[in-house]
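Here the complex is missing a single protein chain, while all its other protein chains stay put.
And then subunit A:
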(Lines give C-alpha, C1' and ligand atoms only; values in the text may rest on other atoms or scores of the structure.)
Protein backbone atom coordinates (compact mmCIF):
# COMPACT_ATOMS: atom_id res chain seq x y z
CA UNK A 1 0.00 0.00 0.00
CA UNK A 2 1.20 3.49 -0.84
CA UNK A 3 0.12 6.41 1.29
CA UNK A 4 0.57 10.15 0.98
CA UNK A 5 -0.10 12.57 3.77
CA UNK A 6 1.01 15.93 5.10
CA UNK A 7 3.17 15.79 8.20
CA UNK A 8 4.21 18.93 10.05
CA UNK A 9 3.39 20.95 6.95
CA UNK A 10 5.35 18.88 4.44
CA UNK A 11 4.02 16.33 1.97
CA UNK A 12 5.29 12.85 2.84
CA UNK A 13 4.76 9.42 1.37
CA UNK A 14 5.42 5.82 2.29
CA UNK A 15 5.55 2.69 0.13
CA UNK A 16 4.94 -0.97 0.92
CA UNK A 17 2.83 -0.12 3.95
CA UNK A 18 1.25 -3.27 5.36
CA UNK A 19 -2.48 -2.65 5.86
CA UNK A 20 -2.27 -3.47 9.57
CA UNK A 21 0.26 -0.71 10.25
CA UNK A 22 -0.85 2.16 12.44
CA UNK A 23 -0.23 5.81 11.79
CA UNK A 24 2.10 5.63 14.80
CA UNK A 25 4.21 2.92 13.14
CA UNK A 26 4.40 4.83 9.87
CA UNK A 27 5.49 8.02 11.62
CA UNK A 28 8.06 6.28 13.77
CA UNK A 29 9.45 3.60 11.50
CA UNK A 30 8.89 4.89 7.97
CA UNK A 31 8.99 8.67 8.21
CA UNK A 32 11.76 9.06 10.78
CA UNK A 33 9.54 10.84 13.30
CA UNK A 34 9.85 8.86 16.56
CA UNK A 35 8.59 11.76 18.70
CA UNK A 36 5.16 10.18 19.18
CA UNK A 37 5.70 7.31 21.59
CA UNK A 38 4.62 3.67 21.76
CA UNK A 39 3.96 2.98 25.43
CA UNK A 40 0.90 0.78 24.95
CA UNK A 41 -0.28 0.76 21.32
CA UNK A 42 -3.77 0.08 22.66
CA UNK A 43 -5.20 3.55 23.09
CA UNK A 44 -4.70 3.57 26.86
CA UNK A 45 -1.74 5.82 27.59
CA UNK A 46 -1.80 8.84 25.27
CA UNK A 47 1.95 8.74 24.63
CA UNK A 48 1.30 8.54 20.87
CA UNK A 49 -0.96 11.60 20.69
CA UNK A 50 -0.70 13.63 17.47
CA UNK A 51 -2.98 16.05 15.70
CA UNK A 52 -4.94 14.58 12.79
CA UNK A 53 -6.60 17.36 10.82
CA UNK A 54 -6.34 19.51 13.90
CA UNK A 55 -7.86 17.02 16.34
CA UNK A 56 -5.68 15.12 18.84
CA UNK A 57 -5.83 11.36 18.35
CA UNK A 58 -4.04 8.30 19.63
CA UNK A 59 -2.02 7.56 16.52
CA UNK A 60 -1.66 3.93 17.58
CA UNK A 61 -5.39 3.51 16.99
CA UNK A 62 -5.43 5.15 13.57
CA UNK A 63 -4.78 2.75 10.68
CA UNK A 64 -2.10 4.17 8.42
CA UNK A 65 -4.46 4.01 5.47
CA UNK A 66 -6.99 6.21 7.28
CA UNK A 67 -4.41 8.97 7.52
CA UNK A 68 -3.92 9.12 3.73
CA UNK A 69 -4.51 12.60 2.32
CA UNK A 70 -4.82 14.14 5.76
CA UNK A 71 -2.74 16.52 7.83
CA UNK A 72 -0.75 15.27 10.77
CA UNK A 73 1.12 17.38 13.30
CA UNK A 74 3.47 15.64 15.71
CA UNK A 75 5.44 16.94 18.67
CA UNK A 76 8.33 17.47 16.24
CA UNK A 77 6.18 20.03 14.42
CA UNK A 78 5.37 22.26 17.40
CA UNK A 79 8.65 24.17 17.74
CA UNK A 80 9.61 26.81 15.20
CA UNK A 81 12.89 26.33 13.41
CA UNK A 82 15.39 23.66 14.29
CA UNK A 83 18.65 23.03 16.06
CA UNK A 84 20.03 25.28 18.77
CA UNK A 85 18.11 28.34 17.63
CA UNK A 86 14.74 26.68 17.56
CA UNK A 87 11.92 28.47 19.27
CA UNK A 88 10.11 26.07 21.55
CA UNK A 89 6.36 26.23 21.80
CA UNK A 90 5.32 27.79 25.13
CA UNK A 91 3.98 24.40 26.22
CA UNK A 92 7.31 22.73 25.51
CA UNK A 93 9.17 25.47 27.33
CA UNK A 94 6.86 25.20 30.33
CA UNK A 95 7.42 21.44 30.59
CA UNK A 96 11.20 21.87 30.65
CA UNK A 97 11.15 24.82 33.04
CA UNK A 98 8.73 23.29 35.53
CA UNK A 99 10.46 19.96 35.95
CA UNK A 100 7.53 18.19 34.30
CA UNK A 101 9.93 15.93 32.41
CA UNK A 102 11.61 12.99 34.10
CA UNK A 103 12.05 10.01 31.80
CA UNK A 104 10.05 12.00 29.28
CA UNK A 105 8.33 9.07 27.61
CA UNK A 106 4.89 10.51 28.34
CA UNK A 107 6.01 14.01 27.44
CA UNK A 108 5.36 14.22 23.68
CA UNK A 109 1.79 13.02 24.14
CA UNK A 110 1.19 15.31 27.08
CA UNK A 111 2.57 18.26 25.17
CA UNK A 112 0.23 17.69 22.24
CA UNK A 113 -2.74 17.18 24.60
CA UNK A 114 -1.86 20.32 26.54
CA UNK A 115 -1.33 22.29 23.36
CA UNK A 116 -4.80 21.27 22.24
CA UNK A 117 -6.36 22.08 25.62
CA UNK A 118 -4.91 25.57 25.63
CA UNK A 119 -5.99 26.16 22.04
CA UNK A 120 -9.55 25.44 23.11
CA UNK A 121 -9.39 26.92 26.59
CA UNK A 122 -6.55 29.36 27.18
CA UNK A 123 -6.95 29.49 30.96
CA UNK A 124 -8.33 26.18 32.15
CA UNK A 125 -9.18 25.50 35.78
CA UNK A 126 -7.53 22.67 37.70
CA UNK A 127 -10.44 20.26 37.14
CA UNK A 128 -10.51 21.16 33.45
CA UNK A 129 -6.81 20.43 33.13
CA UNK A 130 -7.16 17.12 34.91
CA UNK A 131 -10.05 16.08 32.73
CA UNK A 132 -8.24 17.03 29.54
CA UNK A 133 -5.11 15.09 30.52
CA UNK A 134 -6.83 12.07 32.04
CA UNK A 135 -5.95 9.99 28.98
CA UNK A 136 -2.22 10.64 29.29
CA UNK A 137 -0.43 8.35 31.71
CA UNK A 138 2.79 9.41 33.41
CA UNK A 139 4.57 6.95 35.67
CA UNK A 140 7.40 9.18 36.89
CA UNK A 141 6.15 12.54 38.05
CA UNK A 142 2.96 12.01 40.03
CA UNK A 143 1.56 14.72 37.71
CA UNK A 144 2.19 17.63 40.10
CA UNK A 145 4.85 19.28 38.00
CA UNK A 146 2.91 18.53 34.83
CA UNK A 147 0.02 20.51 36.31
CA UNK A 148 2.49 23.27 37.19
CA UNK A 149 3.70 23.26 33.58
CA UNK A 150 0.20 23.47 32.15
CA UNK A 151 -0.65 26.38 34.43
CA UNK A 152 2.58 28.06 33.55
CA UNK A 153 2.06 27.54 29.81
CA UNK A 154 -1.45 28.84 30.13
CA UNK A 155 -0.14 31.95 31.86
CA UNK A 156 2.60 32.33 29.27
CA UNK A 157 0.09 32.14 26.47
CA UNK A 158 -2.11 34.70 28.13
CA UNK A 159 0.92 36.92 28.51
CA UNK A 160 1.64 36.63 24.83
CA UNK A 161 -1.92 37.51 23.99
CA UNK A 162 -1.96 40.36 26.46
CA UNK A 163 1.32 41.84 25.38
CA UNK A 164 0.28 41.60 21.76
CA UNK A 165 -2.81 43.63 22.58
CA UNK A 166 -0.78 46.16 24.48
CA UNK A 167 -2.02 45.11 27.91
CA UNK A 168 0.29 44.86 30.86
CA UNK A 169 2.22 41.60 31.19
CA UNK A 170 0.95 39.32 33.92
CA UNK A 171 3.13 37.00 35.89
CA UNK A 172 3.64 33.54 34.59
CA UNK A 173 2.02 31.98 37.62
CA UNK A 174 -0.97 34.26 37.77
CA UNK A 175 -3.45 31.54 36.86
CA UNK A 176 -2.08 29.18 39.42
CA UNK A 177 -4.51 30.06 42.16
CA UNK A 178 -6.92 27.33 41.12
CA UNK A 179 -4.43 24.75 42.15
CA UNK A 180 -5.02 23.57 45.64
CA UNK A 181 -1.85 21.66 46.19
CA UNK A 182 1.82 22.22 46.37
CA UNK A 183 2.96 24.23 43.42
CA UNK A 184 5.95 26.04 44.69
CA UNK A 185 9.59 25.58 44.24
CA UNK A 186 11.77 24.12 46.92
CA UNK A 187 14.32 26.70 47.87
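Convention: a contact is a pair of C-beta atoms (placed from the backbone, for glycine too) under 8 Å apart; a residue touches a chain by one contact, two chains touch by 3 or more; residues count from 1.
Operating definition for what follows: contacts and distances are computed from a predicted model.
Only one of "Isoquinoline 1-oxidoreductase subunit alpha", "Xanthine dehydrogenase, molybdenum binding subunit apoprotein", "S-adenosyl-l-methionine--l-methionine S-methyltransferase" or "Cell division protein FtsX" fits the UniProt record of the hidden chain, and that name is "Xanthine dehydrogenase, molybdenum binding subunit apoprotein". Where subunit A meets the missing chain, the touching residues are 18, 20-21, 28-29, 32-42, 44-45, 47, 74-76, 78-79, 86, 88, 92-93, 95-99, 101-108, 111, 127, 129-131, 133-147, 171-173, 179-187.
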